[in-house]
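Shown here: the complex without one of its protein chains, the others still in place.
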């Protein structure tokens, strides 16, 4: 079985394992107060073009999402998000478990617009009964989205401007951020993102690390006591150095970007193969997740050899599915899959 | 200004105030452990046709909703409800504040069907990633709904059967239950409701009381320690007798039903006046809430003399609005309004 | 049975019931936006010597405590309180249910000192692992305490100064505040309290009202969106006018203070009777709660005719108990009890 169903099928990039082995017997303080974390923080700050951002390392995406969101919101506020947003559909109600409603906006491709945010805000504040309704308290977006789509610089700028005007912090879930930054259609840098969001994170789990997400806080209002929140929510790794080592390695010699570029490139080859074969695409993704629409019988045939994720039924005889590439995807595997697609 | 915007514009039915005055100096134990509460409980049990239900008195509807829902659900479960359900839109996220997501189902008229419940259940359990998704944990319905519509006996039976089959407790918000029971189209008794739900409540606040909701628990699984939950959520009134006195009075000589019948009757006269005038209805309600659609300029003229609630814009020049009657609505006020409608 | 076990044994002061009856058919807006609430707010502001405080009306004490505390604290902060504080022992974990630990300080008489607060603060911040420990986020005190004792002006000033210095908001639970203000040993006015706390409340439930607590917010930081929190926590009464009517009546012609003075006076007569008989006192209270220590066999004899609350065993043959007076306590009942004490 050749697996394409997710981007967390293997361990970590070998350079990370190597670094962990080399440093294994060094003694360091725990909980992220170690030289590896410090070094990784410096590298990330530099890439963000600011010494003033705070950088914290958490273990996983769900944890990061509910930790950041509960840090920002007041108890009666909710998180505005696309209805397809990870926090709305795939985190077992983790945000609600911290007491907050997800205020879902309709979305075709996984993105929401500045105009939608403004409208949600105005509907709330224009309602005579607004005190009886959850108040929009922040805007959550994913880059790339759960559907592989990307916010352009203009779109993010518009969200930033609207959020700033409406006093709504903007939080970007970057669980797959690398694959976004490396996409051929990308128009954003880490520095742009640090400037245009209040908080965002750089995903490690799906981009070469064993695990780990690097949270970058630009808005000073949310820096205070953030470590208390990490600890309370179970995100403060005793051997925090493991996160430092991983992010330090990923941001040495551009490894993070190389990994993502490679994976995106393989995904583009897959995309071309699907299109060449005449299949439609559920979403037009330029990142490591591809969402072709195939006849169900073709999918059955592919399943004998490949694993991929069912996404949704499109009609009685066609389904959208997801194929992911990652840092670990072998070129040979992609080529073999392409040949098999051609034969369908 | 003659007010019709809600059904909680005045104090309480005079018999309630009279009873409160008569008993004012009697000394009783607190927290609902008094003879008035006991007497009210007995009357409600009798109306429910069962000595085995538990009856508790809480202060208000939002409080009752989140207390019951958090009593039933496990931490990772959510409450299935119509998107228009009170818990989803008008309780400032009270259910989420107890850690639970509201799983909203689309609804045109405020009702949800057994088929919708089954579908939501199946979608959840058929999803390979269901552990990452909030699990449906109970079904919440309102009778009458927030739109004045009613579940029929058949509809409630179907919901009950489906919920029983799927092991989903059924909880009915009866904040305006009296107006439902007294409606000319009603096909349900309190006994039916006690039989067909796991928990429901009989609203007092909007049906003649100063405040108060009587929770009836049929399912033995949810009886244990319910008073702890009431106390923890701030619903255990020190002078609990006030709730007992009110419900005891409401269920003496059928006062609760008389009040509701009178209010529904006045609402039906209003409805006829709107229809006779040629106005449409946003929802076809046979209860104390009426939702006519009027030209905006007509509404402006009515506003000079009457208050009512804006519901939603229907088109550029028409809006749906809500007029409520209650136990306190004066016949003369309704007649005056009808005359003014005829003149529009 | 003549009851002395609590101060919520009867209904409300007759003037309140009278006012409710007189205004019963007036139509008003709901949720506290009515002229009665407005009038009550103005009277309370005047008594607090400031037009700048915000005044909100909630239904009960537990509800008020967890609403205010969750409004003030950040998620990782706790409420510093006496170990005997109501929030620590008698609210079924309502504060914890909003996510916050109660940081209990030892207390003999129900009070805590400025020095204790400073020490708790310093222990926290001097701990190398303070990020792993709940951060002190506010100080909760009760006036009178649960043991009937009172903070003096100097003690409250010292708490205020320390709290201000340490940036710890000071919140006073005034569930029985009237009985404190009316005590012969009292040195504080409502104006003092408004000046020396960030938030406090004036208890109605136990001082003549059917129910209700008036929250006074002096610190501008906690005024914003407080009504959202009231609604979310089930404290926003639909017929909010009932709270307005009650507090407006209580603060007309000094009724609140008259009620409390009368009850305190009767309590002092009881206290004298216990002392004259040679009984000890568990706490030296000048308010409406008295805590004599009696031989258990004497208590058994009193129990035949009177109800009172067991407080704690003092030794094998003696127990401390609580007798409460209230606005409704009849002078004759107290005199009868005194005669029976003398006969023991």
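Order of writing sets the chain letters: A, B and C. Residues in each chain are counted from 1.
Just so it is clear, a residue touches a chain if its C-beta (ideal position, glycine included) is under 8 Å from a C-beta of that chain, and two chains touch if they have at least 3 such contacts.
Just so it is clear, the model here is predicted, and its values are computed rather than measured.
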item	value
Which residue of B:227, B:269 or B:298 touches the chain not shown here	B:227
Among A:84, A:143, A:205 or A:325, the residue in touch with the chain that has been omitted	A:205
Contact partner of the left-out chain, one of C:81, C:134 or C:182	C:134
Touch residues of chain A, complete complex, unshown partner	1-3, 6, 8-12, 14, 17, 20-21, 23-30, 59-63, 66-67, 91-94, 97-98, 205-206, 210-211, 228, 231-239, 241-242, 328
Missing-partner contacts on chain C, residue numbers	75-76, 78, 89-93, 96-102, 128-129, 131-135, 310
Sites on chain B contacted by the missing partner chain, in the whole complex	31, 70-71, 74-76, 98-99, 131-132, 135, 225, 227-229, 231-232, 236
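The rule is short, and it goes like this: only the chains that are shown with their structure count from here on.
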item	value
Euclidean distance of C-alpha centroids - chain B vs chain C, Å	33
Touching two or more other chains - residue numbers and ranges from chain C	98, 228, 231-232, 236
